[in-house]
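In what follows, a single structure is set out as structure tokens and then discussed.
Note that one protein chain of the assembly has been removed; the remaining protein chains are unaltered in position.
So, chain A:
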């Protein structure tokens, strides 16, 4: 018999099946027809008339008849870190009521050992000058070359953009028009998550300024070889989408230059900024991170962002200049971001796991647990009392 399989992309295809086929066989069938790279059987979830179809059952048992529609979706692959992450983004904790909150990253969960050897948990070192805790980072290791690729993973472009616009329009159920969605996406530098936020809360005027565009390739000096080898980059990736744990770009270190200081060299003060030099090295190694970083800068230092927009040519010239001081310089600048180890005893690890089992993601649990001086009861109360405050 013929059955239609509807995808979440809005398309559908048909498969030939028998009523006695089990769901496992149907999934294999789909994998064969559509390709294992598109619909791997292990990740398929099939839904029919409000029921999630179980592998052991047959189509007949699930009342799937000729010309029935089945919806297919892919379940998320389980991360190797084994963390019971409950949200797609790690919420940051507003630890106002707690003492100094220590930021700890979620390390891959070690198998329970009988020995009393403490399990190390990596924690990013907070720079001495920083008053705020360092961002939570997830310990699921990513190939080093992909670290900054991840940072831009939520940004859409090209053919994906059209699909994203359509998805957002569907999500609004007709309450937004296409033009508004496009404006929101532009304001959010093509980050769909932030665009949706803008649509609900209003598009900030300042954000609607056109994004920084690169000069034509002919006018651009050739990118010098990357000053920082990939190995120098920290091996932990922020656990949430891009910019959720912002890099503190140019915090207080920059002079408050007025826009009156226009002219060819109005951005030259950046050349002496250590933060800018580090940023430049990263951008030259991975050009795709420039846009998310500028987006973050727009939030942290709108004045500087306005200046960059007014002097795009100067900014591009500066960003493409060869990095002074070579590798040693950038290695020194990135050293503060390297993870350090914090040890926990087996009892503490069990307490952390119990808190996780309550439905909170590992990064949040670790931060709250350490902020509460490893008092499990206090941490549990805090997590439950503030669960609505955990923000993306």
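Descriptive notes on the structure:
Keep this in mind: a contact is a pair of C-beta atoms (placed from the backbone, for glycine too) under 8 Å apart; a residue touches a chain by one contact, two chains touch by 3 or more; residues count from 1.
In the analysis below, contacts and distances are computed from a predicted model.
The chain that is not shown carries the UniProt protein name "UBC core domain-containing protein", picked from "ATP-dependent protease", "UBC core domain-containing protein", "Proteasome subunit beta" or "Exoribonuclease phosphorolytic domain-containing protein". Of the listed residues A:38, A:52 or A:313, the one in contact with the hidden chain in the full complex is A:52.
Set against the missing chain, the residues A:15, A:73, A:182 or A:378 yield one that touches it, A:73.
The omitted chain makes contact with just one of the residues A:165, A:196 or A:379: A:196.
In the full complex, the hidden chain is touched by chain A at residues 4, 6-8, 10, 45, 47-52, 63, 68-69, 71, 73, 75-76, 84, 86-89, 91, 167, 170-171, 173, 192-193, 196-197, 200-201, 357, 359-361, 364, 387-388, 390-392.
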